[in-house]
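A protein chain is absent from this complex, but the other protein chains hold their places.
The letters A, B and C name the chains in turn, as written, and every chain counts its residues from 1.
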Amino acid sequence: MAKLVSLADGVAELVRDGDTVALEGFTHLIPFAAGHEIIRQGRRDLTLVRMTPDVIYDQLIGAGCARRLVFSWGGNPGVGSLHRFRDAVQNSWPAPLELEEHSHAGMANRYVAGASGLPFAVLRGYTGTDLPRHTTNIRTIDCPFTGETLTAVPALRPDVTVVHAQRADRAGNVQMWGITGVQKEALLAARRSLVTVEEIVDEFEPLPGQVVLPGWAITAVAHAPGGAHPSYAQGYSVRDNDFYQAWDEISRDRDTFRDWITQHVLTAEAQA
Amino acid sequence: MAKLVSLADGVAELVRDGDTVALEGFTHLIPFAAGHEIIRQGRRDLTLVRMTPDVIYDQLIGAGCARRLVFSWGGNPGVGSLHRFRDAVQNSWPAPLELEEHSHAGMANRYVAGASGLPFAVLRGYTGTDLPRHTTNIRTIDCPFTGETLTAVPALRPDVTVVHAQRADRAGNVQMWGITGVQKEALLAARRSLVTVEEIVDEFEPLPGQVVLPGWAITAVAHAPGGAHPSYAQGYSVRDNDFYQAWDEISRDRDTFRDWITQHVLTAEAQA
Amino acid sequence: MSANYTADEMMTVAAARQLRDGTACFVGIGLPSTAANLARATHAPGLVLIYESGCLGAKPDRLPLSIGDGILADTADSVVSVPEVFNYWLQPGRIDVGFLGAAQLDRYGNINTTVIGGDYTDPKVRLPGAGGAPEIAASCGEVVVIVRQSLRTFTERVDFVTSVGFGAGPGDRARLGLRGGGPRTVITDLGVLEADPVTCELTLTRLHPGVTVERAREATGWPLAVADDLATGEPPTPDELAVLRALMAA
Partner (left out) sequence: MSANYTADEMMTVAAARQLRDGTACFVGIGLPSTAANLARATHAPGLVLIYESGCLGAKPDRLPLSIGDGILADTADSVVSVPEVFNYWLQPGRIDVGFLGAAQLDRYGNINTTVIGGDYTDPKVRLPGAGGAPEIAASCGEVVVIVRQSLRTFTERVDFVTSVGFGAGPGDRARLGLRGGGPRTVITDLGVLEADPVTCELTLTRLHPGVTVERAREATGWPLAVADDLATGEPPTPDELAVLRALMAA
């Protein structure tokens, strides 16, 4: 059974310096509040894993939490580049950032393999691109029946995965709906997991498109209403597109960025 | 876009002598009406594929439609053995039946590989059992990252997959809910597909647990209300457990079986 | 002594007692499902029932008649696809206990549910086959087998290895890469056998009330190992019997 914890306690207990950490959420349900708590608690040397490192990872990288990034698309969706990510890659500020770069299909299948207890996944992907030149984590494999050559990628097994969902019940079962991305796989692939939720309810109302994750497969659940902002939680909030636009300006300059983090993250209270 | 057809036309056009045919449905939503139509149209030399060949395949085998069976569990669920299946295996009546035998995990993954356009699937399975002694379709594969040895099974690519669902709309989109088993994978793995439905509606009411299959991924849809009987269609019918019991008696004897098929299948009208 | 319960009832109650509250249990139809639902209705209300049809956390208030009974989907925490139940839930070892039946069983808990007699292509009896069992036996934290004990079922050698127990003995599961704990417990209508931690051999550790060691030996097709501290189990309590009979009647 998942424990119900505060966000601060959940992050303190489950996210450790040097960990491989996946915060997932595909545009929808991005666990920003948990990311801010990781910054507040000053985690260091994290290997950050995420298909689409967007503003949340820009913040973690700029705040100096990350040593390494495993990803498939790093940008500010609909806006442009991630300036803290670029500054880390191009100028090693605030610290060098190692990259391990994949395609979406590769990352998604790496989570599937992790969730399935397999050491690797097979796909038709990467062939002919320059991606395999820069990591040993993209290899070939031959079909034992047809002899055809395909691509293999190793399973992702984060030390901890953090996702945001709409609801949990008191037994720690989690309900999410709308675009649920790769969250189930990312969570099941991890050794430990933390789910932040908009609301804790006595009983779920069944909904079309829902994904229910059993509490016995989750380590901890924390109540963090609004915890996806500026991303959104369908049924609870809408995407704050203005913030994503504003982030472009905030993040362009190191000092403006530091001021923003100080004011909106470091000196802010953890929610709930 | 899926064509809306009569069951008789759908089977006539899509199921051909010598085909590899998968009729799927896991206890729930078993396409009995389509199976009966295949018997009525006198198809021969079929390779029948199904995780759980139960009463529907007992009927197809006893009626002489099958040359080969690819499966993982052949029984009358909750009742006992399949007598027509046993008679075919043990006494080659009405014709010899070749078997290719797997585990559920293996069959499910073979459909997944077929649906994914991959030639094979990898799993932890079969190891130490006698199953690999009797087919060349269970092999080993080494992880290119860890060196660990796992099991590989080839993709299933039926010529045609037939499933039963609750609803279709007029564009041939299909909606099913409740236990949906391996039907999506079996359908997407096939070259052609036929879906029989309880009801054709103008628009779907979204439901918890629904699986919606887009019409552009389906070849044809046929209206066949009650087409899952004696299995059931959640929201439309309940399982006829008495029939499954009665089948034990009907199927024990070749003549009783033949009489039943003549009366209930051969001289019956195709539905709708 | 004439008991007010049947041997099958005793077997089901003994199997139910084997299940600890709060664990996750992969359940097949028949005796395993009856035992698991009895456990959930008595001492283990938080037992998580998983059916291979994709129902996670099913809470039926009557016995399901098939693994795809509508009541399982209606009461489950989550209904997932069949590939998902095997790949995301069973294969990674998330399930604590797997419940299996057997047509034949040997002293190392290897199970046959495929063919009996003759050879594979021309068997004396063709059984249903593997179903989910090989991977349940491979991947669950531990396996509990429920089977009526007789010379027909408890055989020196199984005619076909459908699901691996301890193979040919110590070390075999590790060598084969099987990650679950294997068939630690076999519940029969005569008593309970447990795999010896050193030899892996199924050893009679408990008899049901009124059953003798001799009867158990006579129903076993190999020289049966018997524990030094062989115990006699408790008969079904009135509550267990009442709940079981209500479940069977519903």
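Keep this in mind: contacts are C-beta pairs under 8 Å (C-beta built on N, C-alpha and C of every residue); 3 or more make two chains touch, one makes a residue touch a chain.
Keep in mind it's a predicted model, so treat the numbers as computed, not measured.
Trainee: Can you list the shown chains that the omitted chain is in contact with?
Mentor: Per the contact definition above, the missing chain touches A, B.
Trainee: Which of these touches the unseen chain: B:115, B:141, B:163 or B:182?
Mentor: Of these options, the touching residue for the absent chain is B:115.
Trainee: Which residue, B:2, B:34, B:49 or B:188, contacts the hidden chain when the whole complex is considered?
Mentor: Selected residue, touching the omitted chain: B:188.
Trainee: Can you work out which residue in A:66, A:131, A:162 or A:194 touches the chain that's missing from view?
Mentor: A:131
Trainee: Please output the residues of chain A touching the missing chain, sorted low to high.
Mentor: Touch with the absent chain occurs at residues 26-28, 51-52, 71-75, 77-78, 81-82, 85-86, 89-90, 99, 101-105, 108-109, 111-112, 123-131, 133-134, 148-149, 178-182, 184-185, 209, 232, 234, 238-239, 241.
Trainee: Touching the hidden chain in the full complex, which residues of chain B are there? Just list them.
Mentor: Against the left-out chain, chain B lists 1, 115-118, 173, 184-185, 188, 211-214, 216-217.
Going forward, only the chains that are shown with their structure count from here on.
Trainee: Which chain C residues sit where two or more other chains touch them?
Mentor: Only 87, 91, 139 qualify.
Trainee: Return the residues of chain A touching two or more other chains; collapse runs of consecutive numbers into ranges.
Mentor: 117-118
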